[in-house]
Structure formats: structure tokens, C-alpha cells
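Removed: one protein chain of the complex. Kept in place: all other protein chains.
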Amino acid sequence: MQKQITEANLRLLIDSLLLKGQRVVGPRQSGTMVLYEPLASASDLVTDELPRRSIKEAFFPVCEDLLEYRKEGQQIELKDIDPARFPETVLFGVRPCDAAAVPVLDAVFSWDYKDQFFLARRAKTTIIGLACTTADDACFCTAVGLSPNDPKGSDLLLTPMVGGGFLVESQSEKGEVFFSTWQDRFSEPDGTQTQALATPALQPLDLKKIKAWLDDHFEDRAWDSIAVRCVGCGACAFVCPACHCFDIVDEGSEKAGKRRKFWDACGFSKFTNHASGHNPRDLQPKRYRNRIMHKFKYYDDKFGQTLCTGCGRCIRVCPVGIDIAGVLEEIEKK
Amino acid sequence: MSRIGVFICHCGENISRTVDVEQVAAQAAKMPGVAFATDYKYMCSDPGQNLVKNAIAEHRLTQVVVAACSPRMHERTFRKAVEQAGLNPFLCEMANIREHCSWVHEDREEATQKAIEIVGMLVERVKKNRVLPTITVPVTKRALVIGGGIAGIQAALDIADAGHQVVLVEREPSIGGHMAQLSETFPTLDCSQCIMTPKMVDVANHPNITLHTFSEIEQVDGYIGNFQVTVRKKARSVDEHKCTGCGVCMTKCPQKKIPNSFDCNLGMRTAIYVPFPQAVPNVPVIDRENCTMFKTGKCGVCQKVCGPGAVDFEQQDQLIVEPVGAIVVATGFELYRITEKPKGSPIKGYGEFGHGKIPDVIDGMTFERLASASGPTGGKILRPSDGKEPKQVVFIQCVGSRSREKGISYCSKVCCMYTAKHTMLYHHKVHDGQAYVFFMDARVPGKSYDEFWRRAIEDEEAVYIRGMVSRLYQKEDKIVVMGSDISVGVQVEIEADLVVLATAVQPQKGADGLAQKLGISYDKYNFYSEAHAKLRPVECATAGIYLAGACQGPKDIPDTVSQASAAAAKVMTLFAKDKLEREPIVARVKENGCVGCFACKKVCAYGAVEEKEIRDRQGNLIKTVAYVNPGVCAGCGTCQATCPSKSVELDGYTDEQIVAMIEAL
Amino acid sequence: MHVDKQKHTFEPKIIAFVCTWCTYAGADLAGTSRMQYPSNVRVLKFPCTGRIDPVFILKAFQQGADGILVSGCHPGDCHYIAGNYHARRRFAAFRKLLEFIGVDLNRIQFSWVSAAEGGKWVEVVTDLTEKVRAMGPMVEFKDLVLEEQWSGGLNNPELQAVYEAM
Partner (left out) sequence: MIQTIDISSYSAITDAIRSEARRILSDSTVSAVIGYTAGRRVGTTQPIVITTADEADKLLFSAGCLNDLVVYLTKAKKDVPKSGRIGIVVKGCDLKALVGLLGESQLKRENLYLIGIPCSGVLGSLLKPSAELTSETIASKCCECTDQLPLGCDFIPAVTPAPLPDLEKRYATEIARLEAMTPSERWEFWKEQFSKCIKCYACRQVCPFCFCEQCLCDRNRPQMVEQTPRPSGNTAWHLVRAMHLAGRCAGCGECERVCPMDIPLNLLNRKMAKELKELFNSEAGFEVRDTGPLTSYREDDDQSFIR
């Protein structure tokens, strides 16, 4: 279904949601950065900048509690966290490269083990995407088969129109429900042109060819030269909309504490460190290889999807200028 | 899970009066990991200890917390009891609920609550305690004594007499040190050489003493009980085993005009020489800098006249490795030189005393040689410039000493006494002469010392002037000494024939270098530091190294000999056991995490941290890590707090134990 | 000496990190001398102040300490020669860091208390306890423990509003 909405109505809609007690998350200025954060009012919404971190944390928080424990005498008492407590949330202004990562995450979190924490949040969330009209030199969604107005993952997709306002397309049942709930705010499309979409500079990559090379080159000296500069931080993984590795740790004291789940990154030297002290990925090139392999081969093998949406965040934040698009181009040329 | 036993002591009523011990026991029983908790009237008594021992067996306890008095009081008692019950003693901790609780608080409720919390902290701590085995270190019962002055000689003889092997190393060609240079000694005025030379001979003849003269310490490895000391035996050019000490070489040597430093350069010696006639060993040494043979390649007279063929121009320095278990450092002192302003040292020199350019301004040791019957003048007091007998002699005390502006703030301790002695010796030898002494104040404590000083003034007519000399200068054949007498507030000017400066006592040159080799600490003047100024005055902080004599601070002969014997006694205490046992509270390096930044080594006051290479099976160096020598580590844990990755851990005070206590709060 | 027995509304938690040779012994002396002081202090014994890691202080604040005392041997008296000299530098630097991030330095006392200074121990502990009691609870680190990133929290203020609406 297609509708359109004026800028003013969009803001009214957000404020209405907030008034209703709904949690609304969208890009907002937070200190020096734009981040996806709960909005206090529609005026918080920032639509002209890609947030520094991706939307994945709405379903897969930086850190969350899984359970609480308490010990007394010889007794141990456990208390689970109830996922039903997660609030209904509307995500506004999600970029297509972020929204597209959500179905990718769905696959892994609902695979053999159903991650109740992820899925509960996911079920209670409506994603309202926003197509891009500008791109910088790190953007490369078009190179990995997506586009600046790709509807993947969005329940509703907004596309800016010439002269203001947005064209709105529903992409799912949740989107339809949202339309019907808030029908007063939307109007039928009047044929106004949408603005020209962003045009990322990088040419489309041949992901099949890249995967074919990866299939055969687990051992290859190229990894050394590609990854020699990697210093092993987790910046790329943490800003990535699709990376989803996590660790679990008990925090607190002998007497009481909490079990927590928090982001982990395959670049960390301790990521695959065994209790024995042995580490199969003992050097950085092996870790970086895993990053590329996981994104463009393993995930594809298992779920038929690529674990990269071309948002370019990792390129922007990498301390040592590693450019995943450049790496892919290099592999494609081999 | 742990099965901890908690034992609450009433200490008669000392604890139970303010702490509800039953409630503490009841609360302790609920703490996670506690399997048994009880209280008892006197836990340290035999029945109390048996209660602990029985409970360990009955309740299969894995750790024990005794809540009673200070661990400083009874930790040993309970650890021993626990050990008797079959647990490692370090699995027992004490919670101090007496000194830190019942005795200092009156409110029963508050005190009880605090006692419960203290017990809780120790319960958490003891869970993280590890079994610690006692550390034993083998002991090589052989001592090294560095320095052959009276301190080194005394220490060597004492240790050797106790039946242990001693290696005595002396830098000069002969042992004897400064005491051999002295004429008479205070306060008895007995002849120094008469009491010194028999001891030197004893050293030479002692079956347990190996003597290396003309030798220096090259390198020191190892630790208490197990040092490996490399001694450089400098080329003497005379074979010690062949030489008979007949002295013909010296009489025939054509180089006869070399100033003899033993005589403070007043007398002359040959190029092949013994520093003084009573030298031990009585084996000459060739001074290669002044020997014609070494300078020009022509001469060789000594070699030709030597019957036993002992002269060996080809001799090389020899490196000898001596394994020893203990080291006594007795390197002595030297006198402050008014001419010198050593770089990097606080010493500033004495321009106002002529910078040493006036020949008749001499130091105390030079005066000793003038007064010595075996000295260059045969015991006559004759001034260096023209050999005349001085009729007016000015002695100036505290030259260098106690003078912050000149760089030395300490008192040299011996000068007041030896200056008094000098005035007497002078008066005895030059009956019509007059001695003047400029002094700040007289520091003469000690048995018969004050009497001795008074005698110099009252019987021997020395004139003591309280005040400092501001300047002195040569005027024809006199030295004009300008000073002030502050007791009467007038300027004084004396035309002296000879001026004797009581210059400060300083450590030997190179004392800092030797300290670095030994890994011992020293103060800003390079005096070696004792482990504790009062309670461990002869031990270095570095285990197995002891101090004797003036290398540790200015001392007179009686103090030096006392300290030398004390150091020897410490060595004998160490040697009384075959193995050294010590509490296993030492730091341990976790080599996995260590990256070899050696911050631990930098902060270790004991030199316990060594560098250790880790190699793979092919012998390739993987990394260099720190290694803490358990024989040397004192267990302060400064290394651990300094280590950024916490790769060194102090047993008994691990991070786990401490964090557990904090988290129990 | 009798401490005024009035009850206070707030009793601070004071953690003392002390060396075993001087300050712990000084505290023992206070005990054997039956001196009285507030019961708020909990003593952690270390071999030497040189062993005290600044992390322990952070940890103690996180665990709810309202005031912290670090005490050891007077300069020159260290049982281990120089541990207290190293500690002195370490804490000179660390307190500057704490001050810079906004910890009120009145909550941290450093002192030299020898084995003979039972009286000084009582004074130091009493003064610190009273000072911190007047300052009120140290809430900064405790509050931090409750803080969450927005996405992970279930008890954020903004969520409370959401729950109330539900």
C-alpha cells in the first residue's frame, strides 16, 4: 500500500505515539554524534545524517541482563528476566542499510536456538525506514546488491518527496496495521515526484565471484597483506548493523550478581581463546579472514544472505583505514 | 564448593563482652561456603585448638577462619593447628574481632554487626586462598668478604674461625686498608700497625681463607645462599706461588722515584713494589704505568735478579668464579679531597683552602704518615714543602663534613677524636710547638673518648678555637689562617707552619658501581644502606649481603670491628642451616601474561626480579619475561601493584583474595 | 575515651587499606589501649602500601564505600625499604585523576600511622568518619552501577513512563 505524509504530520505522528506512551526511537543528536536513541519529542528527529551506530541495538543491545543470582548459605537463587516486559517500540527514520540488516539478524537469532530476548524485542518493534538522498564516499549499499530505497527489513518505507513530505510504502503486515492505526495522518499519494536517490560511488561487486574465491582460499597469503594493519579492535563489528557476536559474563560478587550478554567482536585477540590457553585464531590475519569469511561466505552458506549491507560505518571508524569495500574489490579482481 | 569452618573466640570476656559471639556464629553459618560455625571461650587454648582440629576432620573442612584477636598475635598458632589437622597452614585466616572491634567499640549492636562483616570478609578471602608450600633454598656455606681493611679482616677471621670457607677480595696489592696507614689509635694511643699486622698475618695463614689481593669484583649473580661471584685478579706481573718475598727485585729496580700512595705520596717507591714492608701477601706487584720494561720494552732487571723466577711480564688478568652463600661488604672509606669537585656528586671542593695547591696544607691521613714510625719521615713531624719541623700547626675540623653548602651534611664521626690525637702526637714529638684547633663543637661520645679529648686540651696544651676558618693563604714560608673565634667574637689570624685538615670521610670511589653489581642500595653519598637503621643495621635489604665498617657510614675502629663481627655472626646464622626456609609469601610471575616491560624490576627494592628468556623447542627466543627469585623476594607486593597486566602476583595477597574481601563489603 | 552515643541518620561505610607492619599494628595498639572510635571502618590488611592497587579503591567505591583510608608506614620506616615511597607517588597521581573525574577528594584520606601511633589511628579514622558522615552517602559510583545503555535497560526512567502508560 502506498500513502504519503507531510513533514508536519510525520512529526505530529511521532508526538502522538509518544503521548500514547509508545517508545519511539530514531536518529537524534547526542552530544557530538547522531545516534538512534529514544526520542523525547518529534523535534529530536534528525533525518540528514546516518547515525554513528546501527539500529541493531534496538533488538540486540550493547549489553543486557539475562538473569540474576543470589547465594545464601548453601542455597543459590536464580531469577529470570521476563522478555514480556520489553516495551512496544517504533523505530523512525531507519536507513535502508540498517533495516536490511534486521532480516539478516532474524535468521541467526531464530535458527536452531531461538533467542527469546532478540525475538521478543523484534516482535514488539515496528520499523519505519527512510530512503537516502545523499551518500558519502564510504557508502556502498549498491555494491552489495541493495539500494538507497531498499525496502528490505522495513515495515514502512519513507521516501522524501520533492518539495517536502514523504511517500510511504507499507512492506509488511505490521506496516498495514500501522497505516490503519494512524490513518488520519496519512493521505493518498498525489503523484508528487520523490527526490533523486543517493548514488554511492562504488560499482556493484560480483558477490558470487567473491564467494567463489573465498570458498577456495581459506589459506592464502593475501590475508596477511590485507590484515597486517588490523589492530584488533571491535569498532567495525560494533558499528556494523549485521555483526551479532556476543559474549556472556557473570558480574557481581560471590554473594549476588547478574548474568549479562554483551557485544563481542571477532577482531579481539581473546575472541576464540580457549580455556586451555590455545587460540586457533592466534594472529590478526586469521581473525580478519574470519570477519570476511563470515560475512561473505559462511553466512551465505548457511542462510543464503550476505552479512553486509554496505552502510560503510566500519570504513569510517576503522582506526587504521581498513576499507572493507576496497578489500572486496581486491578479492573480486583476483 | 568450599567447606569453611568459622570459629568465634570469646577471648574470656574480651570479645564476648561487646560482641554477641553466638549471633556472629549464627550469621557466619549462613555465609555462602560455610559448612560449620561455632564459638568457644578460649580458641587459642589447647581445647580450643583441638576444637578446630576435630572440626576439620569431622566436617571435612577445606578452609578455616578463626575470629579472635589480631593475626599478629595468634596467626602462627592457628596455622600450626590447622597444619596438624592436615590442612595447608595458609588455608587458615584470622578475623580480628578483638583489637579492631570488641576493644574499640562499646555499642554491642554496632560491634556485633562489625564482627559479622569482618568475618564475612575473611570467609570470602579464605575461599580464594591457595595451598602454599614452604620455600626452601640451599645454602652454599662459603662467604665472600669484599675489602681487606680491618672490617673485612675481622669478618673474614670470625667466619673462618667458625669453620666456614671465606674468600677475601682486596683491591690493593696488600690487605690492611687504612688502619695499616695510621700511626697511633685513639683513645689508647697504641700503635696501629702493632695491633693490625698480626691480624693480617692470621688472614694469610688461615686454612679457611682464600685471599685474592689486587683483585676486584667483576660480576655478582645469584641470590642468598647461592651467589656466583666473578673476581678479576689483576695481573700482578709476579707469580704469587713462586715469589719468596726476598725483596731483591725492589732494591735493584732502577725506577725509584715513584710517589708512594700508601705514604700519601710523601715517600717514594720503586716500580716493582710492596706498598709497605709488612704487606700481606708479601709479594710485590709491578706498576705497569711506571715500569721501564712495560714502557720501553727494555730493562727486565727484576726478572734477571729474581732467583725463583717469579717475575712474569706476560701475566694476564684472571677471572675466577667463586660460589658463595653470603657476602660481607667492607669496602671502607676514603677522605674528601679539597681539590676535587667530582661530576654529578654533591661535593663542591674547598677553593678557600688553596685547592690543595699549598704543599703544607695536608689532610689527616698525611699527618698520620708523618707521625708514623714506619712512615716516610721515620716518625718525625716534618712539613712537606721544606722538611722543616713546624712550630705552629693549625688543625681545621669539619672540612667537608656537616657543611650542607659544600655538599656533605653528615658528621664524619672520627675527626674530633683523631684531631685531638694529632695534637697529642704533635705535642709529644715537637715539645716547643703549638697546636691550634678550629672546631665547630666537639663530638666525642664513647668509652674514654671525652677524657681523651680533655687531655689534649688540659694536659697537652692544644688550643681549641670555636669557629670556622674563612680563608688561608701562603705568605712567604708561612700559611696565614684567618678565622673567627665565636666564643669571644673576635677575628683570629694565625701564621702557621703546617695546616692539617680533618677532611670528611666518604665512601670509596666506585662504591656505587659495586653496589649496582651487588644489587644493594646506597644513599646519595654512596654509603651503602642497611635494611633497617635500628633493627637490621648490618644487613642489606638484599638478602644474604651484609655490611661492615665505613662503607655503611663513617665509623671508628671499635665500631668497625664490632660491626664486622656482627656481620660475621649474621653469616654464621645463615650457615647454621643446610637449607633456608622461608614463608611462601613471595611474588610469582605468570609468564603467559608477562610482556617483559620490567616495571616490576624497576620498583623492586630487593633486586629479586630477574630477566628470563622463554624459548621454543628449537631454541628460538619467544620472549623475555620477569622472574621473581623466591629466595630474594621479601613479599611486599609493590611489583604487583605496578604491573599493568597483573602478571606478577604476590602469594597470600592475590588480587582474587583482596577483591573477594572488597566484594564482601 | 568515650564516643558520643548519639544515633545518626546516615552511617558511612569506611574502607581502610593498611599495611600490616605499621598501620595495622597501630590499629592493634589502639585496641590494646582500649581507645574508642566509630565502628564504621573495615580494615583490609596488605603487606605494604606498595601492594595497594588503585583499582581496589575504585572497586571499593563501586561496592558502596563512602570514604576510603589508605595508610602505611612513615617515610623511611617501610618494612620493605621503599614500598611506601612508590605508593606515595602512585596515590599522588591517582587522587589527581579521581579529582579530575569529579570525585570529592574529601572522601579519600591518606595517612602515615606507625605501630606506635594508636592514638593517631583513632584520630584519623574518627575524623574521616565524621567528615564523610557530614558529606552524606557517596552516590556517584553506586548510581553508575544502576545505569544502563538505553537499549539494554528495563528500568530506565523513560521506560518507567512507558510502563505506566501500558
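For clarity, chains are labelled A, B and C in written order, and residue numbers in each chain start from 1.
By definition in this document, a contact is a pair of C-beta atoms (placed from the backbone, for glycine too) under 8 Å apart; a residue touches a chain by one contact, two chains touch by 3 or more.
Computed from a predicted model, the values in this text were never measured in an experiment.
A.B. asks: Just list which of the chains on display the missing one touches.
C.D. replies: Missing chain, whole complex, touching shown chains: A, B, C.
A.B. asks: From the list B:Ala162, B:Cys411, B:Ala569 or B:Cys597, which touches the chain that is not on show?
C.D. replies: B:Cys597
A.B. asks: Just to verify: which one of C:Thr20, C:Asn40 or C:Gln109 makes contact with the chain not shown?
C.D. replies: Spelled out, the listed residue whose C-beta touches the missing chain is C:Gln109.
A.B. asks: Quick one: which of B:Glu22, B:Glu334 or B:Asp655 touches the chain that's been left out?
C.D. replies: B:Asp655
A.B. asks: Touching the missing chain, which residues of chain C?
C.D. replies: Residues 54-55, 58-59, 62, 75-76, 82, 85-86, 88-104, 109-112, 124, 140-141, 144-145, 147-149, 152 of chain C touch the chain absent from view.
A.B. asks: Could I get the residues of chain A that touch the absent chain, sorted low to high?
C.D. replies: Looking at chain A, the ones touching the missing chain are residues 30-33, 52-53, 62-63, 137-138, 224, 227-229, 231-235, 237-239, 247, 249, 251, 260, 262-263, 265, 268, 270, 282-285, 315-317, 319-323, 325-326, 329.
A.B. asks: Since one chain has been left out of the picture, which residues of chain B touch it in the full complex?
C.D. replies: 128, 592-599, 602-603, 623-624, 642, 644-647, 655-656, 659-660
The working rule: only the chains that are shown with their structure count from here on.
A.B. asks: May I ask you to sort the chain touch graph into line, ring, star, complete or other?
C.D. replies: Per interface graph, the chains form a complete graph.
A.B. asks: Looking at every pair of chains, which has the largest contact count?
C.D. replies: After tallying contacts for each pair, the winner is B-C.
A.B. asks: Nearest chain to the global Cα centroid?
C.D. replies: Central chain is C.
A.B. asks: At what distance in angstrom does the C-alpha mean of chain C lie from that of chain B?
C.D. replies: Whole-Å distance between the two chain centres: 39.
A.B. asks: Which whole number of Å gives the spacing of the CA centres of chain A and chain C?
C.D. replies: 43
A.B. asks: Mind pulling the chain C residues that touch 2 or more other chains?
C.D. replies: As it turns out, chain C has residues touching two or more other chains at 63.
A.B. asks: Indicate the residues of chain A shared as contacts by at least two other chains.
C.D. replies: 253
A.B. asks: Spell out the residues on chain A that touch chain C in their complex, using ranges where they run on.
C.D. replies: Residue positions touching the partner: 20-23, 37-38, 40, 57-58, 61-65, 81, 85-87, 253.
A.B. asks: Which bits of chain B are touching chain C when the two form their complex?
C.D. replies: Against chain C, chain B makes touches at 70-73, 96, 98-101, 103-107, 110-111, 113-114, 117-118, 121, 521, 529, 531, 533, 541, 585, 603, 605-606, 634-638, 640-642, 650, 652-653, 655, 658-659, 661-663, 665.
A.B. asks: What does chain B use to touch chain A in their complex?
C.D. replies: Interface residues on chain B, with respect to chain A: 1, 29-34, 124, 127, 592, 660, 663-664.
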